[in-house]
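Take this structure, written in structure tokens, and hold onto it; I'll ask about it next.
With one protein chain removed, the remaining protein chains of the complex are shown where they sit.
So that you can tell them apart, the chains are marked A and B in the order they are listed, and the count of residues begins at 1 in each.
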Amino acid sequence: MSTRVPDTSIYFAVTEGIRAEANRLLSAGEVTAIVGYTTGRRTGSSQPIIVTDADDTARLCFSVTSVNNLAVYLTKAKKEIPKNGKIGIVVKGCDLKALVGLMGESQLKREELYLIGVPCVGVLASTVQPSTELTAETIAPKCRECDAHLPSGCDFLPDVALPPLPQLDGKYTAEIARLEALTPAERWVYWKEQFAKCIKCYACRQVCPFCFCEQCLCDRNKPQMVDTTPRPSGNTAWHIVRAMHLAGRCAGCAECERVCPMDIPLNLLNRKMAKELKELFDYEAGLEVNDKGPLTMFTEKDDQSFIK
Amino acid sequence: MQKYISQQNLNTLLDKLIAKGTRVVAPRMNAGIPLYEPLESSAKMVTDQLPRRSAKEAFFPVCEEIMSYEKEGQQVKLTDVDPARFPETVLVGVRPCDAAAIPVLDAVFSWDYKDEFFLERRRKTTVIGLACTTADDACFCTAVGLSPAETRGSDLFLTPLDGGGYACESYSEKGEALIADNGELFSEPDNSMPLPLAVPQADKVDLKKVKRWLDEHFEDPLWDGIAVRCVGCGACAFVCPACHCFDIVDEGTEKAGKRRKSWDACGFWKFTHHASGHNPRDLQPKRYRNRIMHKFKYYDDKFGQTLCTGCGRCVRICPVGIDIAAIVDEINKK
Partner (left out) sequence: MNHTTQHSFEPKIIAFVCTWCTYAGADLAGTSRMQYPANVRVLKFPCTGRIDPVFILKAFQQGADGVLVSGCHPGDCHYIAGNFHARRRFAAFRKLLEFIGVDLNRLQFSWVSAAEGGKWVEVVTDLTEKVRAMGPMVEFKELALEEQWSGVIDTPELKEAYNAI
């Protein structure tokens, strides 16, 4: 049975489950901190929180605005979070794929994490107006193509059954197909218009769990490979470099796209690269902990039809 | 002196200005989002949505050239940008929160150093403000002492009327001149009533009290509490009508290139990174603290003004939901 609108009523039970487990973990001293979501001032809003005291676990929640991929708080980029001891983290299925990737890249150790999984029916595409209801129109495009409503391999999963989920057509798939059907010149016009809006706020980079370089290539000036100013030229170079550096690593949490204040469809680039790497090397990011990604390994039989 | 202008006459006015070669900048759609950008026709103007970026870029561009260099043999030729070439501009449909930020920025750009890039654009621009009829729960202009009918920063101010068209009041010589030059498009006010203005929900904040608290709490657990989740992007500063930090870089080759000035943000790790490798704001809460301190304390110390007009843009777009209105309210209640 399928419905048109996702039924989000399970999020009350999910919230209860997260709170109870977080309370147990912190009271028992099994973890030193829980990275989760809490409500904000604005109606319907939620935001990341790091809870270290069992008394504060009642502040944890999960709702359609719990969009953030909290994995970003566990990478090197965020040195502020104390890493002494095991850390509990609330993860949706899409976020878990990032954690899997980070473990593969030796950025995290499974035994240092306690994963609190979330049975998820979908979150909002945009949290600019957090009181928005979750519908087939407002749901995040990634949720339309989600294959991980129930994260697998977590230490804890609230005992909540998923309701019947709506069958929604894949927006990324359709948009990538539309762009692929254009001529290169037409695609250039499309991306030029999109990249021209970029103001180099680097929100896309800062929320990305995989952008954990201590110094980004695009922040360096010796040598300066990419112009740092927010002009069409440097913007285009930045977005090409970003997509290339995430190729084979990005598992599609789409945070880059959600946080872009200029609405640049960044995840289209990531999904396109994921699609190509699947076709070329039969590799999908985030499914299992691999110590090598598709661009750090090779086989002697790799395609070289494009090489003279 | 209050006048009336119909929507049609406003469009005629803008088209006339465009035809004359004046750059008319107004909210319009571009690649799916509303932005303040030049119009080629008044029909492109969209006033029912708050533009994603503020109007500051009309005076303080996202990125601008300030000088160019060219090397020939042993000679290096430097060419300054001549501000006299900046276009005459009419900035129209400006929200009160955006317009009010302009005189706030005047203070810093005409302080010990006169920034000719900002000041020349400012001199050449006429600002037509537009009263705000819609607000969401991120709006907090009323909390920082402004309102949806704030006229500060506007040369002309339009108030939408229930019968269509606008009540139009002039607040400067530039505004007077625009009316005088286009007298046929304006008429005497009739009896129509202004449309109901927006009502932001945020409680009024005692800015002096907030500043007093900030004076004494450079070190406070509040900063860690709020900003441990800040991921260190520059989105808040870049959409802000009042943030005005910039970076200067040289781009080009050994032979020729340009020196450019572009927006910078205190949230970036690199912002205070010294050449030595030392960073006095080494952790994100310290960087975020600077954002609040600059807006509600330092700018007040220096210029007696607050560097926030309550537009709520940073509240809406912060990737991790940091809410400056909630923070200021919390400080106010301490």
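Following the convention adopted for this analysis, contacts are C-beta pairs under 8 Å (C-beta built on N, C-alpha and C of every residue); 3 or more make two chains touch, one makes a residue touch a chain.
Quantities reported herein were computed from a predicted structural model and do not represent experimental measurements.
Contact with the undisplayed chain is limited, among A:V121, A:C216 or A:A243, to A:A243. Interface note: of A:E111, A:D159, A:E288 or A:D303, the residue touching the hidden chain in the full complex is A:D303.
By the touch rule set out above, chain A reaches the unshown chain at residues 179-180, 184-192, 196, 217, 225-226, 230-233, 236-237, 240-241, 243-244, 247-248, 269, 272-273, 276-277, 280-281, 294-298, 300, 302-304, 306-308. Remark: the residues of chain B touching the chain excluded from display are 37-38, 57-58, 60-65, 81, 85-87, 253.
Assume only the chains that are shown with their structure count from here on.
Once the centre of each chain is set as its mean CA position, chain A and chain B turn out to be 31 Å apart.
Those residues of chain B that touch chain A in the complex are listed here as 30-33, 35, 52-53, 62-63, 136-138, 228-229, 231-235, 237-239, 247, 249, 251, 260, 262-263, 265, 268, 270, 283-285, 315-317, 319-323, 325-326. Those residues of chain A that touch chain B in the shared complex are 40-43, 45-50, 68, 72-73, 77-81, 127-129, 131, 193-194, 196-197, 199-203, 205-207, 219, 221, 224, 227-231, 234, 255, 258-259, 261-263.
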